[in-house]
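What follows is a single structure, and I will ask about it in a moment.
== chain A ==
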Amino acid sequence: MEIPYYPGCTLNTVARDFDLSTRRSLKRLGIELKELSQWNCCGAVFPLTPDNVMGLSAPARVLNRAEKEGDKVTTLCSFCYNVLKRTDYRLKRDREGLEIINDFNEGDYRGKVRVLHILEVLKELVGFKEVKEKVSRPLKGVKVAPYYGCMLLRPAEEVGIDDHESPTIFEDFLASLGCDVVTYPKRIDCCGAHMAMGREDMVSEMSGRILLSAHEGGAEMVVTSCPLCLYNLERSEAPLMKREPGFKAMPVLYFSQLLGLALGEDGDGLFSGKNLYDPRPLLRDKGLL
Partner candidate 1 sequence: MKVRIGKRPKGDLVDLIERISGEDPSLCYQCGNCTAGCPAAFAMDLPPHQVVRLLQIGQEDMLLSSRAMWVCVSCLQCYSRCPKGVDISKIMEALRQVTLRRGKDGIEVKGLPVDLLSQSPQQALVAGFRKLVS
Partner candidate 2 sequence: MEEKGWEPRIVAFVCNWCTYAGADLAGTSRLEYRPEVRIIKLPCTGRIDPLFIIKAFEKGADGVLVSGCHPGDCHYTSGNYHARRRWIVFRELLKFAGIDLRRVHFSWVSASEALKWRDLINEVIETVRSAGPFEAYRRLNP
């Protein structure tokens, strides 16, 4: 099966690990991610002011492209997913807005594309049971805390890939890999997002709470599906260790890296070593590398 794939800006740059590990893993599950032949930045944030549709032109162009190449499009980054999904949601309900955008883009988007996050692809198109069956190296004994953040869940009626208060899709996925899943209260809180620009103090506080909560739940590592979350979480560990002597740094990685590992990919292809806290020693300890 081929699925049109929108990588977004980071997946070919800072988040190459995310891109590569996902492509490889999915191949093993019989899915080929087919990168859109042309794409542009989605804008990174969904414009929150409904009085102005022009802010939607960039993501609309991506959707338009996707519509030409299939009936669905998948993305890995939570940010891209959120923007594309909300844009699509709005355009499907706002005929007038759609016309303006099409005019401006010289496009012809008709709202026939389904935007899927890669976790949804795994759940709905592959099936976690199927994933579990394909697992050749169960990740026994690794205590993993999934981190959802905001973009996959809110607003519930527009994007929510699962219940926005008690989601389980991430946990279910990790369980299918054989991990010990840690469910912790702060997994749906915000990491600080774009406060990375100029307000590291805020990010450190916000991401710090998430990390602490995962730590209290017994986690040894945190997985995420967003390059910005990963960046914020990693960078908040050092200050957190200073504040909370009991806290020990733990690796933060993309969930696809664990998927690859479980499916039998070799570690060198999955971990480029860019992580601030390298997960490999821990995985080696567990006999998984």
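To be clear about the criterion, a residue touches a chain if its C-beta (ideal position, glycine included) is under 8 Å from a C-beta of that chain, and two chains touch if they have at least 3 such contacts; residues count from 1.
The set was built so that all candidates are chains of the complex that A comes from, given by their letters.
What you see is a predicted model, and the numbers here were worked out from it, not measured in a lab.
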Of the candidates 1 or 2, the one touching chain A in this complex is 1
Within their complex, chain A touches candidate 1 through residues 9-10, 13-15, 41, 43-45, 47-51, 77, 79, 150, 153-156, 164-165, 189-190, 192-199, 201-202, 205-206, 209, 226-228, 231
